[in-house]
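Shown here: the complex without one of its protein chains, the others still in place.
So that you can tell them apart, the chains are marked A and B in the order they are listed, and the count of residues begins at 1 in each.
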Amino acid sequence: MSLLTVDELTVTFGGRGRKASRAVDGVSFEVDQGQVVGLVGESGCGKSVTSLALMGLLPAKGLTIGGRAEFDGTDLFTMSPSARRDLRGSEMAMIFQDPLSSLNPVVPIGVQVTEILERHRGMKGEAARKEAAHLLDRVGIPDPTRRLKEYPHQLSGGMRQRALIAMAVACAPRLLIADEPTTALDVTIQAQILELLKELVDQEGTALLMITHDLGVVAGLCDQVNVLYAGKVVESAGRRELFAHPTHPYAHGLLGSIPRLDAPRGEPLNPIRGSINDRIAWADGCAFAPRCDRYEMGCLSGTPQLGEPRAAGHQVRCVNPVLDDAKAEEVPA
Amino acid sequence: MLRLVVRRLLQLIPTLLGLSVLLFLWLDRLPGGPASAILGEKATEAEVARINRALGLDQPVYVQYWRFLKRIAELDLGTSTQTGQPVWDEFVLRFPATVELSLLAILIAVAVGVPLGYFAARNRGGWLDVTAVSGSLVGICIPVFFLALILKGIFAVQLGIFPSYGRQDTGINATDVTGFAVLDGILTGEFDASWDAIMHLILPAVALASIPLAVIVRMTRASVLEVQDEDYVRTAEAKGLKRSVVRSRHVLRNAMLPVVTAVGLLTGSLLSGAVLTESVFSFGGIGSFIRTAIDGRDYPVLVGFIMFIAMVYVLINLLVDLAYSLIDPRVRVH
Partner (left out) sequence: MSVATKTDKIQRLAELTATKETSTGASLWREAFRRLKSSKMAIIGAVIIAVFVVIAIVGPYLTPYAPTAQTWRGEVFPNQGKFVGPRGENWFGLDHLGRDMFSRMLVGARQTLLVGVVSTLIGLVAGFLIGGLSGAAATLGGEAGKRVDSVIMRFIDMMLALPSLLLAVSVAAVMGQSLTTVMIAVGVVQVPVFARLLRGSMLAQGGADYVLAAQSLGVRKRRIVTSQIIPNSLSPVIVQATLSLATAIIEAAALSYLGLGNPDPAIPEWGVMLAQAQRFFDNAPMMAVYPAVGIIITALGFTLLGEAMREALDPKLRG
């Protein structure tokens, strides 16, 4: 059985007098023990909202969550708030996008690490501080005992993200959700952080749900990839399969839009035209249709269903999928 | 820390210099000039001439200014035309009363305002929030002296719960040690004197607290609302911390930063308010004294008070900055 099973998750903002908008529109996927699963899409596709809904971090007022999400067999959405609080930080933990704003500016790093040890592992005083220093050391922060006394503004961007990772892994969670953990960092630091995550996952057998818009991150890290568009999964496949045969026109376009070093000089780039705002409601048809080259009348007769037009386990939500492999990418190592 | 103190004290010098220039020019522009400012408006011409000579008004302007500055530097703020006493001595005598009153007012404003603003933000849109916000909006709009009059009319004159004027009942023979009536009573063991002083303080302090209270409620509320949505509060929630820890360590601690600054900036309005409330209650602090100085056109007192207030204001804001640097590590001076 999977560690995390998400089934037809919907998140709707607004309602009651205001116009409702559905940020997540029936997302289903699974994460197995020790697996790295990617949730890929451009900003506004609902990937961050999905992760916050799973963690129970969305505001209580002004939105409704539908569908089911089971963590280790228990439904996250029906469990009591206090049970959820016990789960957070210990069984499932999260790493956020912007390390500076995600750390409390007026509380020393040490306290921000030890408070989670106190809460979930019952550690106190010197023991907690020792463990905190050990954690900082483990995520590659040099001179950890000194760093414990410092404040977030005294750390570099990469160090801050490492500190956040230390807090997330403090209680050896079984599921780690990382929401674009490298977006706010320099490219060289990005690689280091990804390396660190990979190492932790390999050593601890932690499952990792990686939220990203960066296909490079996906190629380097994920076992299974779910491509999100306008609040729905449009394609889901293993990493190799997806990179070899992107079948939904959106996924195909995403991979095709990456500039290639070996492309002949002067060859134009292939962006996907338009933006995610040029969409139609899923109920009317495929939300991607207005931006799609392969759009035809059939795309507008209701929500397209997930199918497996190419291979078993490779799910695609498209009535006119890309089945000719003319522009397939190389499989990354 | 020490460097911050020294730097701020040095910053005080240009402020006071600038102020002294303004005051000097102001005195010069007064109807009748500085002579009548010192002697009052009913001075005879002979007296004016004598004072003008004594003040060196026949000398060039920069010499006059230099003398003016020297006097201020020696804390010689002149002599009050009403009492005939040195202005500085009058201030020192009356300052403790005003300090007591202002401290209690700020204490009331913070002790009531911060929790009220916090819970208003927590229950945004609820009855408490609506009451707190509309209450503070109305509070800002009530002229302080009118509020003082109403409080006095109801609680002192009609109900007789509190005394209606002064700092202490004449029947109580309190020993004067520090000038702070409440403190003196405690020091000398005359607790009835302390109690009496506290009863005298309450009504004026409540009136004086109205505006700071309204400001602090709104400030705290806005600040908490903003901090609640910060990423680091989400991080704290993601750690599964107890609600009380999230609220105290992560929300309240950050939300207090702008409130601390506001308390410093409220000092100015507090002193204006003290002039008004003290005079309603004939409180006998600097405020009442200034009120009579305004009535009697006692210019040496007014000039001295402005210099005095500027110093107090800067010192209070220095204290606030120090407190701020203790709670916000980002501005800490190493």
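Definition applied: a residue touches a chain if its C-beta (ideal position, glycine included) is under 8 Å from a C-beta of that chain, and two chains touch if they have at least 3 such contacts.
Keep in mind that this is a model prediction, so the values were computed, not measured.
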Touching the left-out chain: which of B:Val6, B:Ile140, B:Leu187 or B:Leu326?
B:Ile140
Of the residues A:Met79, A:Ala127, A:Ile280 or A:Ala311, which one touches the chain left out of the display?
A:Ile280
Using the document's contact rule, name the residues of subunit B that touch the chain not shown here.
14-15, 18-19, 22, 26, 29-31, 124-125, 137-138, 140-146, 149, 153, 157, 222, 225-226, 265, 268-269, 271-272, 275-276, 280, 290-291, 294-295, 297, 299, 302, 305-306, 309-310, 313-314
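By definition in this document, only the chains that are shown with their structure count from here on.
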Quick one: subunit A and subunit B, Cα centre-to-centre, how many Å?
54
Can you check the complex and tell me which residues of subunit A touch subunit B?
55, 57, 85-90, 93-94, 96, 98, 101-108, 111, 115-116, 119-120, 151, 153, 164, 167
Residue numbers of subunit B touching subunit A in their complex, please.
230-232, 234-243, 245, 249-250, 253-254, 257, 327-330
